[in-house]
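Here the complex is missing one protein chain, while the rest keep their positions.
Labels run A and B following the written order; every chain starts at residue 1.
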Amino acid sequence: MVTIEVKNFTKIIRKNTVLENISICMKSGTIYGFQGINGSGKTMLMRSIIGLIHGTSGSILINEKELGKEIEFPDSIGFLLENPAFLDGYSGMENLKMLTRLQGNLSEENLKKLLERVGLAGAGKKKYKKYSLGMKQRLGIAAAVMENPDILILDEPMNALDTEGIECVKQLIAEQKERGALVILSCHDTDILIHLSDEIFKLENGHIKEHIIAGGDDE
Amino acid sequence: MKELLKIEFKKSLKNKSFYVSIIIASVFTILSLIFCINNYQNDMRMMRDLSRQSEITHITYAPQMQVDTLFNHWVGGEPVSLGTSVYFFIFPILCAIPYGWSYCVERKSGYTRTMIVHSGKKVYFLAKYIVTFVSGGLAMVIPLVLNIMMAAALFPAIKPDVTYGVHYAVFKNSLMSELFYTRPFLYVFLYLCIDFVFCGLLACCSMAAASFVRQKYIVTLVPFMICLALHFSMKFTYDFNNYYNKEFSPFYYLRPSSVSYPTSFFIIGMTAMVLFVITFTVTNVWEKRHEIY
Partner (left out) sequence: MKFIKNILSDMHHGIVKHYMLFICPVVLATIVSADCVKKINVFLKFEKNVPAENSFGDIWFCIYGGMEKYIPTQDNPFKFPVIWTTLFVICALLVLIYPTKDMLGMGSHVIVAGGSRAKWWFSKVIWNISATVIYHGMVSINIMITCLVVGIRIRPGLNMNLQNSIYELDNLNEFYMKSTIPAAIFILPVLISVAMNLFQMTLTFFMNPNYSFMISCFLMIAAAYMLNPVMIYNYAMPLRYTEIYSLGIKYQYGFVAALAIGVLSVVIGYLRFLKYDIIKKEDN
């Protein structure tokens, strides 16, 4: 069981307010959607929750522990932020192996199944630099979910994916929710976001304009 | 930490750049070896000719002449050949090529994000620093070790004689000169250690430079620029007639044989300390405090 509490979180970068007074409560077993135009602050908020950036004011509590003070990063987190980032000179499988050694140490068998799950069945041995954009995206998603993290953050996971890929990712996200993960997701396709998310936060100019609960009233 | 170190070591030592760096360095050390073989053969030929007229010259031919020994016929022991001159000029580039650029590339691609979140900032930066240091040191030392092993197969390992000091380019005021004339293998070993540490730190300069420079190729050339700046500054700070001048240029003081001024532990140590403090502070303190985008 994981809870994330964002309390009056503000981030100012070189006199630009990128996030302003954000307050959100999130819990396990729920999919939260972040929606907004380019530059509204979705990715910045995700970075803040991961612990990559620190706020100018306010705080983020992961299981009541303040991020950046009591803990550096959440204990169990998987994420795909902006573009997938791997090592060009290694294959998809080798890249995943290197990452899994840091946390859970999944077996090669499990990694193979994971690659099949994201639609990269035959591409595990191919060097990452030879992957197409869609393949890179799939590998990024595989890396995010492989350790069954308590918190899963996916920034535009459907980018560059074909119809089959999108369906695959949708199923994967649903499975993560079933497992009890706290999923934070951003997507430009409103239909997909509405379909998947239990709650949607609409961001505009760095603050939350609207909070929609699926099947409930607007806040 | 252990896992991350294993991963980083694997990335640094099993990579094409590391092998290419060793091969390029080995080419120049072999060039030096060929020069030394030629010299040695000329000397032996001359000795044989002179010994044929032994009634006049009183010279008996013996291949074990102290003038020509292993310790002045390897790339670090002779300051005269083209191979040595080029090798000890481009070594700062060769020690940064294997892994000095890796932090720059990972930072730019966003790979650092993933590694830092999974392993922690402190662990990531420390592991990266250690591995960059070791890969830089190995890139310098491996070709030297290969060269001395090849030279050992060709030249007799005769203990140097102080009478022939000018042939060894190790003089009374040279660094560890007493050791050279009493325990030459230990002398060579200690010099290899000095080279390992110093070149490791030079490779870490590339890592530190990545905090300010985004270009991978520029970052790899930073150690070379530092050495060139030190060498250039020496030209204008020293009074050349001063007996007490000590060697200040890494191009010269990392060589076991003396080229210009005598080497001093103090200067090597101070330079290494300054490099360590700056690189460690930039990478493990300053950079660690930054946000990761």
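Rule of thumb we're sticking to: contacts are C-beta pairs under 8 Å (C-beta built on N, C-alpha and C of every residue); 3 or more make two chains touch, one makes a residue touch a chain.
A quick note: this is a predicted structure, and the numbers were derived from the prediction, not measured.
Among the chains on display, the ones the left-out chain touches in the entire complex are B. The omitted chain makes contact with just one of the residues A:88, A:167 or A:210: A:88. Set against the missing chain, the residues B:51, B:109 or B:264 yield one that touches it, B:109.
Checked against the full complex, the one of B:4, B:47 or B:97 touching the unshown chain is B:97. Residue-wise, the contact with the chain that is not shown comes from B:24, picked out of B:24, B:47 or B:282. Set against the missing chain, the residues B:14, B:122, B:235 or B:290 yield one that touches it, B:235. Residues 20, 24, 79-82, 84-86, 89-90, 93-94, 97, 105, 108-109, 166-167, 169, 215-218, 220-221, 225, 228, 231-232, 235-236, 251, 257-260 of chain B touch the missing chain (whole complex, contact as defined above).
Heads up, the rule we're going with is that only the chains that are shown with their structure count from here on.
Between chain A and chain B the centroid-to-centroid distance comes to 46 Å (mean Cα coordinates, whole Å). Considering their complex, residues 3-4, 6-7, 11, 15-16, 106, 109-111, 113-121, 291-293 of chain B touch chain A. Within the complex, the chain A residues that touch chain B are 47, 50-54, 72-73, 77, 79, 81-83, 85-87, 89, 98-99, 101-103, 143.
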